[in-house]
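Only one protein chain is missing from this complex, and each of the others stays in its spot.
Moving on to subunit A:
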Amino acid sequence: MNEILKKESLSPAVKLMVLNCPFIAEKAQAGQFFILRANELAERIPLTIADYDREQGTITAIFQEMGASTKILGQMEVGDSILDVVGPLGVPSEIEKFDAPVIVVGGGVGIAPIYPVARALKEAGNEVIAVIGARNRELIFWEDKLRAVTDELVICTDDGSYGQKGFVTNAVVDLHTKHGKIACLWAIGPMPMMRAMTNVTRPLGIKTIVSMNPLMMDGTGMCGACRVQVGNETKFACVDGPEFDGHLVDFDLALKRLSIYKNEEKRAIAHMEHQGGGCGCH
């Protein structure tokens, strides 16, 4: 179990892995995630289930190499097994048939998690528009896969090296003008991007679902590390979310909470590189 069956580089820092996880594949739904621990020394980190195949018993993860844990994962190869994988976790996306087009927006590595949402929305009979954005052409992936489950695909790059130049927020405003009514929008990506998106959709009156990615550990509601403020309530993203009404989320607080272990994260990377350096002192 938990064997890496396939590994690909989607862009310089973004990798795809297909894992043999039949229990998770059997139950996985759009919007859910899993937690893995690469080896005995590793921390537990959450990743979205970017795709799943119930027959093959596989799930797909797409991750950006950020710090120690994702770099360790990135060094694992086909045939290696991940020590611990648990899921599916979180509440699935609430998919329904809407009376107007819906938009799914993926920013950066967030392009991956919008795929299962788009597919589920399409299967429910919706007109689905996808907007994906990244800094440049190199960071765009899964264009064809998304095209297959959407009616319209808009690609944005900050530098204009591919698709239209500009941010995903601009594209959404244009789409709203073009279609007149948008029933609902999913925005998944870095927190600043999701915050910007909610600021744009609020005056347009578009219901906006965001997928929060706070610090997590157990993923079962036991530790409270993942708490986010939604309206006047404290929610645990791992069991109450990760999807929430973006217009109610306190993004400022959520962004600050992401930095709780900033110093330790730097030390973890330094330690990892030091070890890799073959200095023989460990």
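Just so we're on the same page, contacts are C-beta pairs under 8 Å (C-beta built on N, C-alpha and C of every residue); 3 or more make two chains touch, one makes a residue touch a chain; residues count from 1.
Here is the rule we use: contacts and distances are computed from a predicted model.
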Listed names "Glutamate synthase domain-containing protein 3", "Sulfide dehydrogenase (Flavoprotein) subunit SudA", "Ribose transport system permease protein RbsC" or "Glutaredoxin", with the criterion being the UniProt name of the chain not displayed: "Sulfide dehydrogenase (Flavoprotein) subunit SudA"
Hidden-chain contact residue, picked from the options A:165, A:202 or A:256: A:256
Residue of A:3, A:43, A:65 or A:143 in touch with the missing chain, whole complex considered: A:43
Sites on subunit A contacted by the missing partner chain, in the whole complex: 23-24, 27, 37, 41-44, 68-69, 72, 83-89, 217-218, 220-225, 227-229, 234, 239, 252-253, 256-257, 259-261, 263-265, 267-268, 270-272, 282
